[in-house]
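Removed from the display is one protein chain of the complex; every other protein chain stays in position.
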Amino acid sequence: MVMMAVAMPRLGESVTEGAVERWLKAEGEAVQLDEPLVEVVTDKVTAEIPSPFAGTLAQILVPEGETTRVGEPLAHIEVAADVSDLAPSAGLTVTVDATGGGPAGQDPGVIPDGRGLISPVVRKLAADYGLDLASIPGTGSDGRVTRQDVLALVADRVPREELIPLTAVRRQAAAHLARSATIPHAWAMREVDVTGLVEYRREHKAEFLDQHGIPLTFLPFMIEVVCEALQAHPLMNSSWTDDAIIVKHYVNLGIAIATEETVVVPVIRAADTLSRAELAAALHDLTTRARQNHLRPEDVQGGTFTLNNTGALGGVMGMSIINHPQAGILNTESIRRRPVVRGDAVEIRHMMNVTLSFDHRILDGLHAGRFLNSVQQKLEHWEG
Amino acid sequence: MTQSIRRSSLGPLADPQVHQLLRPDGTLRESSAQAVGDDVLLEGMHWMLLSRAFDVRAIALQRQGRAGVVSPASGQEASVVGSALAFDPRVDWLVPQYRELPAYLIWGFPLEHVFHNLTGRPLLGRIPDHVKMLPTQVAIAAQLPHAVGLAWGLKIQKKDGVVLAYFGDGASSEGDFHEACNLAGVTQAPIVFFLQNNQWAISTPRQLQSAARYLADRAAGYGFAGEIVDGNDFLAVHEVTERAVERARSGKGPTLIEAITYRLSFHNTTDDPTRYQDPDLLESAKANDPIDRLERYLRLRGLWDDDRHAKAVASAEARIEEAVSKVAAAPRPEPHELFDNIFAELTPAQQRQRQELLDRATE
Partner (left out) sequence: MSRMNIIEAIRSALASEMERDERVVVLGLDVGALGGVFRASDGLLGRFGPGRVIDTPLAEAAIIGSSIGLAVSGLVPVAEIQFLGFTHQAFHQIGAQLARFRYRSRGRFPLQVTVRAPMGGGTRTPEFHPDAIEAQFVQSPGLKIAMPATPVDAKGMLLAAIRDPDPVLFIEPERLYRADRMEVPDDDYVVDFGAARIVRSGTDVTVIAWSAAVEVCERACELLTARGISVELIDLRTLVPLDVETVTASVQKTGRAVVVHEATLTAGFGAEVAALIQHECFFSLDAPVERVASYDTPYPPAAFELAWLPFPQRVAAAVRKTVEV
């Protein structure tokens, strides 16, 4: 016994598929040759298909109401093994092969020495660059000089374009930035006198290193200040949705860290509840793991606000892009000694710019200003 | 899908202008004589049954994906067989459109060649050299000027032979029909223009095809005789055609015969008449089946019975099966055949292309 397939026939010139309207035989039923087997419907023709084989309808592959493409099997019929070969003509036995060919008009014939063949573009390029054709190495068929060969030779003379393929990381970053681009950004800046902070750190950093085994950078101070400011101005710690503004009463602070490939923003969870030492430790851990590419997905999720220490690379002002779906991102620029007016005198002070990008749908200049003022106040009146 | 469903006229068969010998009930009209030999009637029955059985088989093969497009002659058997049997295929020429299968067989075209053509092996389906027939024509009416030229050429060379040209109501709207008829009239070509008016050109009904009362009325415009006949009446078709053949043979020129009949099946296997045909119209047409009508007459005459009928049907089906199985066993087409029969000798460019194709095929 042999299993033969009944295929969906082509019922019209452009018809590519058809639907089974009704099976006239059931599975397990005997079928005669040419006995009506199934009704199929196309948008041109409805037709009854007679069975091409005598046997038993073993399996219905396409049930009533379903559509299938022309040539696809509708059912299997079990037939006696010596059925004659009446399969639909498959056409010529010309195997469709990789060498292809086909009518090509005049064939140029066998080329004895490829070097002798100079194509129009090669001749032109050589003339343009003042090259002697005989001196150019040819990598084409039979040593022919190709366009690529000429261009390779003049590569160092002319600026060339380079294609950098996109990595998945870069694509993902691009997609995230595209989402950020939907946020209407506004910006504000403050010039902050951090002289007090600088001295405080200078006094305490050795002791801190001894006590905790990790260096004390400016960042933990910034984080503390930002967390306090966020608690005082919770609207800065929120997200826009089309239905409502979600204000978060916890602070998961994202810290932007630059790696070779991209910027990652690992998150210090509940930053507002951590001590300075704990903050320092968390920072150290995240930074190290970020640079080693060992961050886990949960490390970068759930942030409510982001801090970007652009000052580490020497920046004095920048407008960062908000980390969607947060409401703001704060840059701490580099600390520079600058002459500033205090009272009626000019003094040299340690100055640091902070720039804030914020979601203008949620906050306006007033709220952003108040937040920044908080940050500035706390930094400028540093007492520890 | 709501479409306006067309009525198409079956033709005014009560009109005395329309030749009829046999009523639909199988009885001879008063004052009609049979005028056709019993042997012709019986032979006709066999051909008509074979044609009808072929249609059923060929359509089934197409639905199974084993045959190309089929254009059944169902409903038109008397029109084709009755006319074809009025000729002598040894001297006369057949110029078909594509809905006249039994005529091809009557002319000697082998049934298995029909299946070769249907199943995509046209070289095996070639018309044998001794069969005086042109290939079927897909471009409507394009064969009519060919038919006239053929008849005209025979006449010029004083060779025996009359040409039978088949076409439909749709074809009579083509420019080629007009030019062919006009030329036939002027040259007094020995030709019988046999128009099968089956009431439909795909979905276009007869009354949208022409405002003429009868399509055969046009013959007067070309200077020759026009005859209108009940196409489902085997006896009348045969008698009228014999008259036309005699006219042509004796040098009296062309005749345009309009056989009023009905296309009982679809235009071809890609067509769905339920989209445009009034089902009542189809039903009444089926009641007017030409095969049934002749059968009734023969039974009345005691020349036909259940036993004979069963044998005739069985014989027809056996012939078809034999042809189908021969075709199934036939070899596949060879790549080189693609370039056969373009010129007497291929051009150099074609020879190169042929060689490339052969090189590819043997890799």
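Chains: A and B, in written order; residue numbering restarts at 1 for each.
Everything that follows uses one rule, which is that contacts are C-beta pairs under 8 Å (C-beta built on N, C-alpha and C of every residue); 3 or more make two chains touch, one makes a residue touch a chain.
Because the structure is predicted, anything quoted here is derived from the model rather than measured.
Note that of B:24, B:122 or B:153, the residue touching the chain absent from this view is B:122.
The set of chain B residues touching the chain not shown comprises 1-6, 68-69, 120-122, 138-142, 170-171, 173-176, 201-204, 208-210, 270-271, 275-276, 332-333, 335, 337-339, 342, 347, 349-350, 353-354, 357. Listed by residue number, the positions of chain A touching the unshown chain are 10, 13-17, 43-44, 89, 91-92, 94, 96-105, 108, 119-124, 140-141, 144, 146-147.
We adopt the following convention: only the chains that are shown with their structure count from here on.
Of all the residues in chain B, the ones that touch chain A in their complex are 57, 60, 62-66, 119-121, 269-272, 274, 325, 328-329, 332-333, 335, 349, 352-353, 356-357, 359-361, 363. Note for the complex: chain A touches chain B at residues 6-7, 9-13, 34, 44-50, 52, 71, 84-86, 88-89, 91-95, 97, 99-105, 107.
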